[in-house]
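Here the complex is missing a single protein chain, while all its other protein chains stay put.
The block that comes next holds chain A.
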Amino acid sequence: MGNERRNFMKVLGAGLAVTALSAGTAGATSAGKKSAQKDGPRWGMVVDLRLCIGCQACTVACSTENQIPLGHFRTIVSSYEVTSGGRPRRYTLPRLCNHCAKPACVTVCPTQATRQRSDGAVVVDNTVCIGCGYCIQACPYDARFINPLTKTADKCTFCLHRIEAGLLPACVETCVSGARTFGDLNDPRSAVSRLLATVPTQVLKKDMGTAPRVFYIGLDEDFSGRVEGRQVLNPAGQAEHQEDSI
């Protein structure tokens, strides 16, 4: 919590929201770089679901930053209406590539086009990828898609081009409530490491054995795997038949 408050204070103080926000959290990142130079950084993210308001600013920022073709997403905030004890509420769950420590997608790639960098980011070389879609099948998180422009597999890169320029991923920088925290997991002083050390966190589909490096705070068990519920809209935006509900 201290991290967000500090950010907030900086925003107020500097008046330049964007610059200040990136300086605030990237400060932790660059500090991480210095201390963990032996092993190099291991990027990771913590998503605080208590703070997410489901505004989809991350979705939009990502799509704009990475020029994602219409209808495809590297990150999205899944939204649900949950009724418990007769009281309805909204539940939001930002999803992105988990940059797993044991990525199922990398194992099955027949051309080694998708690989894991030493900093943990799982990337696709779209000059080598043949677009077979095996990684898409293997990913338990539906985090990959075939980009209709490159006709190869596409996914979240943690905005490596921004990280290498000392910036934060677009989704993190734009998040209005500071729900997303990004940083170096190898650096105990980084914002993500401090969150992981102080707050209980969960990962999606733990039983898949992929060891995700995107952690959640306040993840409801009903949403950690396949969500058992009623689908009102399918991803193509067409109304789904009522009898398809479980």
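Here, contacts are C-beta pairs under 8 Å (C-beta built on N, C-alpha and C of every residue); 3 or more make two chains touch, one makes a residue touch a chain; residues count from 1.
Methods note: contacts and distances are computed from a predicted model.
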item: Options "Oxidoreductase", "Sugar ABC transporter permease", "FMNH2-dependent monooxygenase" or "UvrB/uvrC motif protein": UniProt name of the undisplayed chain; value: "Oxidoreductase"
item: Hidden-chain contact residue, picked from the options A:I146, A:L160, A:V203 or A:L219; value: A:I146
item: For chain A, residues in touch with the removed chain; value: 54, 56, 72-73, 76-86, 91, 95, 104, 107-113, 128-134, 136-142, 144-146, 150-153, 204, 207-209, 220-222, 225-236, 240, 244-246
